[in-house]
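Only one structure is covered here, and it is reproduced in the block below.
Here the complex is missing a single protein chain, while all its other protein chains stay put.
Labels A and B are assigned to the chains in the order they are written; within every chain, residues are numbered from 1.
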Amino acid sequence: MRHILILGAGTAGTVMANRLSRRLRSQLRAGRVNITIVDPDPVHLYQPGLLFIPFGESFRERITRDRRPTLDRDVRYVASAITAMDPDSDTVTLADGTQLSYDLCIVATGARLAPDETEGMTGPGWRESVHEFYSLEGAERLGYALDCFVGGRVVVNVVEMPIKCPVAPLEFAFLADAYFTNCGIRDKVEIVYATPLDGAFTKPVAAKSLGHLLEEKGILLETEFNTGRIETQAAGAPADEVDGRAGALVSWDERRIPFDLLVTVPVHKGAAFIATAAGLGDAMDFVMVNARTLQSQRKPNIFALGDAANCPTSKAGSVAHFQAEVLEENVVRMLEGRALDAGFDGHANCFIETGHRKALLIDFNYDTEPLPGMFPYAWGPVPLLKESRLNHLGKLAFRHAYWNRLLPGRDFPGIDAKMKRSGKRMLQTQD
Amino acid sequence: MSLEFTQGQGAAATMEPQPITKVSIIVSKGSLEGVYPALIMANGARMEGIEANVFFTFFGMDAINKARHDAIKVATVGNPGLHLMTWLGGVPGMSALVTRQMMKQMEKLDIPPIPEFLELIADSGGKLYACKASVEMFGLTKDDFIPQVEDIITVGDFYAMAAGGQIIFT
Partner (left out) sequence: MTTLAAVPRNAEGFLERVEDWDRGLAREIAREAGIPELTDRHWLVVNYMRDTYIATGSAPTIRTLGKESGVQVKELYALFPKGPAKLAAKIGGIPKPKGCI
C-alpha cells in the first residue's frame, strides 16, 4: 500500500487529489494506493472572487463552498492543521499530535499573508485605514471602509514580490477608479499605485500595450518603491496626525506617500511548518523545486505545486492547473520508478479586470512574455492584450468553470499545460 | 333586549386603510387660484407614486391652451378670499399686478409657472386630457393644446379611466 499525502486543499491540492484519484482509480479501489489530503479549513475559498468583495460586487456566500464535496470520493480528507514535517522519516505531524506517514508527499499549502513582516502594518491603523483584500475578513472590512470613504488619497501598494496573482493590486486600482466614478466622487479621490517593480507592467510588450490605462484612469504611479514601514496615527489621535492624513507609506530610502486609505498586499510566505523541515523551503518558506518537474530539491519523494512552490512564474490559479497536469504524470512515473517528465514550462494565463465591465487576457510562460494575438486558437475567440467586454464575461464564466471543470481536475479544450505559440504575434527574435 | 354588534366593531378595528393608487383630477376653472390646486394635487400624487390623470374642462382648458396658458391670472373681482375691495379689484391692471405678486411668492417656494408645471407633471408620468364637450363648444382642436396633452376624451371615457381610483373636482 503506497500512501500519497497531499498537504493543503486549495486549488492546487484539490486539483491534484482529484486528478490522481481518477488516474489511479483501479489501484485505489484495489487497496494498493491511498490518497490523503490535509487542510484545517473545511471551507474552500475561490480566491479570485476576493477582488470583487470590497466593491460590493460579490459576497462571502458566492465564493466559498464546503470542502468535502469538492474532493473526489476516494480521497481521504483530514481537517487538521499541520505543525511539522520530517523528510528524513517521511512523516508529517498534525496539530493534535497525530503523525501521518507517506511514500510520496505533495506540498500544496499555498502562500500565507505575513503582515507582521512589515513594521507598523498591524499597528493602530490595521483594518481601519490600512487594509488588504487577500483574505475574506480583509476584503469585507475594506468594503465597509470604501462605503464610508468620502474623499482623499487611496494608495494601493505591493510590499514585495512574490505575491499571489501579481495583477490583482493593479486590478484593484482600476476597479476603484470605476467604483468612485460610479458613485460620483471620483474628482474627490486621488488614486496612487506604488510598486517595488520598475513599472506597472514589467514585460515590454505588455507595458507598451497597456501603459496608457493608468494614465487614462488618472492613477498615479510610484515605481521602485520598496516599503520599509507604515506609519499610522495612534488610536484616538486627530485624523490628520501623519503628514495631514491617516497614515504614510515609507520606503527604505525614506520616500513618503501619505494616505487616507491604504490597500496593501502584505509580504507572502509559505506555510509555517515548512521551516521545520530543514532544506525543504527557501528563506520565505516556499518549497524549492525543479522548475520543470516540480520535484523538491530536498528529497525525491516530495513534490510541490501551486503557490507553495518557488517556481519562477506567477503565483496564479492557472499555473496550478497547468502544473497539475504535469505533476499527475510525474507522480505516476515516480510510483512506477520511471524518469520524470520535465514538462512544466511556466505557462500562466490571467484575466485582468480594467473596470467598467471590461477585461483583458494575457498568456505567457517561462520563456515568452505576454504577447498580443488571439487565444486559444489563431482565430480566437478571445483577443490577447486588448480590452474587451467579451473578456469580462469570460472571467465570470470562469467562476463557473472553476467549480465545475478545474477543481474536479478536468482539462479545458484547446488550452494545454504548455503555452501555445499559435495565435500569438511573436517578436521577430523569438521565431 | 341588547343586540351584539361585535362583528362590525371587530371588523372596523382590524381593517387598515387602503392606500390610494390612482387619482383623476378635474380642472374646471381658468384662474390662477383655480388651476394651481389641481396641479399641486397631480404632482403630489406622482411624487407618492400614485397614478394621476388630469381632465381639463371649460375654462380649465386655458391651462393647456398654447395661446393662453402663460397668461393665466388671479381673479381679483368676486374673489372673497383675496380680501380686496371690489372697486379696487376691478381697476385695469390690478389682476396682472396681483398675479405678478403671487407668482413671485410661488417662485420663492420653487413652485413653477403653469406651463413648466404641466411639463413637470407630464414628465413625471401624469396624463393630461381635454374635455370633448368643452373643446367643441369653444371651437378648439388638438393643435391648440400643448404637446403634453394625451387626447381629447368624453366624460364617459373619463369615468372609465377614473374607475377604481379617487376623483378630485377643482
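The criterion applied here is as follows: a contact is a pair of C-beta atoms (placed from the backbone, for glycine too) under 8 Å apart; a residue touches a chain by one contact, two chains touch by 3 or more.
Please read these numbers as outputs of a predicted model, since none were measured by experiment.
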| item | value |
| --- | --- |
| Candidate in contact with the missing chain, chosen from A:D147, A:E216 or A:D282 | A:D147 |
| Candidate in contact with the missing chain, chosen from B:M102, B:L120, B:L140 or B:I153 | B:L120 |
| Omitted-chain contact residue, chosen from B:G49, B:G139 or B:G156 | B:G49 |
| From A:M161, A:C183 or A:L221, residue that would touch the chain that is not displayed | A:C183 |
| Those residues of chain A which, in the complete complex, touch the missing chain | 56, 141, 143-144, 146-148, 181-185 |
| Chain B residues that touch the omitted chain in the full complex | 40, 43-44, 46-49, 109-112, 116, 120, 123-125 |
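Methods note: only the chains that are shown with their structure count from here on.
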| item | value |
| --- | --- |
| Whole-Å gap between the CA centroids of chain A and chain B | 65 |
